[in-house]
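Note that this complex is displayed minus one protein chain, with the remaining chains in position.
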Amino acid sequence: MAKIVSVKEAAAKITSGSSVMIGGFMTCGTPVGLVRELVKTGVGDLTVIANDTGVQGDGIGMLITADAVTHLIASHIGTNPETGKKKIEGTISVELVPQGTLVERIRCGGAGLGGFLTPTGVGTVVAEGKQHITLDGQTYLLEEPLKADFALIKAWKADRKGNLIYQKSARNFNPIMAMAAETVIVEVEEIVEVGEIDPDHVMTPHFFVDFIVKGGEIDG
Amino acid sequence: MAKIVSVKEAAAKITSGSSVMIGGFMTCGTPVGLVRELVKTGVGDLTVIANDTGVQGDGIGMLITADAVTHLIASHIGTNPETGKKKIEGTISVELVPQGTLVERIRCGGAGLGGFLTPTGVGTVVAEGKQHITLDGQTYLLEEPLKADFALIKAWKADRKGNLIYQKSARNFNPIMAMAAETVIVEVEEIVEVGEIDPDHVMTPHFFVDFIVKGGEIDG
Amino acid sequence: MADRDRRNLIAYRIAQELKDGDVVNLGIGLPTLVCAFIPPGIDITLQSENGFIGLGPPPAKGEEDPEIVNAGGQPVTILPGGAFFDSAESFAIIRGGHVDVTVLGALEVDAYGNLASWMVPGKMVPGMGGAMDLVVGAKKVIVATLHTTRTGESKLRRECQLPLTAANQVDLVVTDMGVFQVNNGSMILLEKNPEFSVEQIRAATEAPLEISTQLKDMEIPA
Partner (left out) sequence: MADRDRRNLIAYRIAQELKDGDVVNLGIGLPTLVCAFIPPGIDITLQSENGFIGLGPPPAKGEEDPEIVNAGGQPVTILPGGAFFDSAESFAIIRGGHVDVTVLGALEVDAYGNLASWMVPGKMVPGMGGAMDLVVGAKKVIVATLHTTRTGESKLRRECQLPLTAANQVDLVVTDMGVFQVNNGSMILLEKNPEFSVEQIRAATEAPLEISTQLKDMEIPA
């Protein structure tokens, strides 16, 4: 059963040195209120797993600006030049992972699988150091699961138990990350009573969610 | 773009010797109208991939009674004694696969992955002949993808393009099978105009669906 | 003890293992009885591996919804706050360790935590269904079984002879004679049915038995 907390209480749970998955695609579907509050706590040495680092000064970019991230696993950093700059300076180590492989590795972690075979990345730098397995004449890379201490996700609506609905293209990585972290904190626009969400419309079942934060606005 | 056809036209597409995935869990979510019509065509030598074979004389059980199935990949046949009988007589070969592995193998086929590592089945007869891979001290079986020539699935509602919504526990294997077959035929209770289904509620996007059949009733 | 009382004893005892907030999968048959004994104030979410959480009691006669069935194909209901999902997600939940407790029956269970529950070669091969994933994936695996077969043989074996459902996964075995903790080669008797002596239990148990120093009596349901 999820617990409704303030954004301050939620952000205080994340300790320095933690691994943190953060939902969203270039700030769309990113729990911006949580990230903003997290920066205020002065937390540092985070490993962040996310599709991208937003843009400079917004979304996950706020954590980059605050030097809170030492290791980043992402598919794209081009939209936030600051991330590239800190990578070159050596203050952030960046592991670039193809987007499909990244989300599948997170799913794998949440789904209790030990890995998967993908054709993506064969013959590229992504393949370096990875086990290659050939089946029926096709070569695949063995990719391993990703898990994290925390997932910070954004949903549209939660009921008081923690059942979640995402909206439009803000869904993206959020429901997958909700399955792969020890502690899941969701920022929502609206909290409704249990029973108000049609069981066919639930996108993340409540038991995945530990804490619910009511956000103020849509942060697109 | 899916095409709306009669159940007769749809059933006629499946030729003897084909591999056919059939949705449902003990007839709940099985396209019973399609299966009934398929039996009438006199098709044979089918490889059926399904969770189970329904009950004697209903659901996939109709195909078993008709001796239309020579090879079966399923997780459970206990609810249809006829399947067990034909297995012992040697008229059906049965490959039993743990339910989670079965659905994941189908997903794998639809998702373009070459396989996955699962802890399920290690140390059991399911592991026999399979590649074992140990990562971080945990041993996994390498399971390979499943695809099929046809998927016969059941949905609640389709729009005229083929976007699908499933209802309640009749969802089960249906959306996963829709991704893993060359030709996908869906039996629905209702066909609505394009635009009537909220894009957030679509469970199978239209391009997966080739043919839509309007069924008469809920066959539970 | 009548058969029904023995089953209720087992189900009642297992219900005491459940904690507030647990996600629980109950197998078909005896494990289903556990529902009836969940202590007041404890909020349990039942998972049905065919694709939902929030499994509720059977519907009233005539109010069955053919699209809401449990993993045995029987009509059930869904409680407020429940959620439906597809089979891939259902088993991602199961295998991913998001089910806190799974309760299932056994043909045999042994002192190494091995479980055999899905086939008798040459006789009965119903298939494993979701059992292999459940036993491997759930955080805690509880076996609910009568202590002996109809012919009086111990179901608590030194080593399983039948094909396994999973190796080394069972945590706790609850029978009509007692509560047994699997201990890598032996079973520790934690609680016993007051109707039986330790000697009687030992005689009915093939697995090497240890007796807990805190051995106590099982509570008999009202």
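Letters A, B and C name the chains as they come in the text, with residue numbers starting at 1 for each one.
Heads up, the rule we're going with is that a residue touches a chain if its C-beta (ideal position, glycine included) is under 8 Å from a C-beta of that chain, and two chains touch if they have at least 3 such contacts.
Keep in mind that what you see is a predicted model, and the values were worked out from it rather than measured.
Touched by the hidden chain within the whole complex are the displayed chains A, B. Among the residues A:35, A:92, A:151 or A:176, only A:176 touches the chain that is left out of the figure. Checked against the full complex, the one of A:20, A:68, A:103 or A:212 touching the unshown chain is A:103.
Among the residues A:7, A:28, A:113 or A:202, only A:28 touches the chain that is left out of the figure.
Checked against the full complex, the candidates B:17, B:57, B:81 or B:199 give a single residue touching the omitted chain, namely B:199. Residues of chain B that touch the chain left out of the display are 1, 107, 109-113, 159, 161, 163, 179, 194-195, 199-200, 202, 205-208.
Residue-level contact of chain A with the missing chain is found at 25-29, 51-52, 55, 74-79, 84, 87, 94, 96, 98-101, 103-104, 106-107, 118-126, 166-176, 203, 218-220.
In the analysis below, only the chains that are shown with their structure count from here on.
The chain with its Cα centroid farthest from the Cα centroid of chain B is A.
Distance between chain centres (mean CA atoms), chain B to chain C: 29 Å. Put simply, the C-alpha centre of chain A and that of chain C have 35 angstrom between them. Shared interface positions of chain A, defined as residues touching 2 or more other chains, are 111-113, 199-200.
Counting partner chains per residue, chain C shows two or more touched chains at residues 52, 78, 84-85, 91, 94-95, 136-137.
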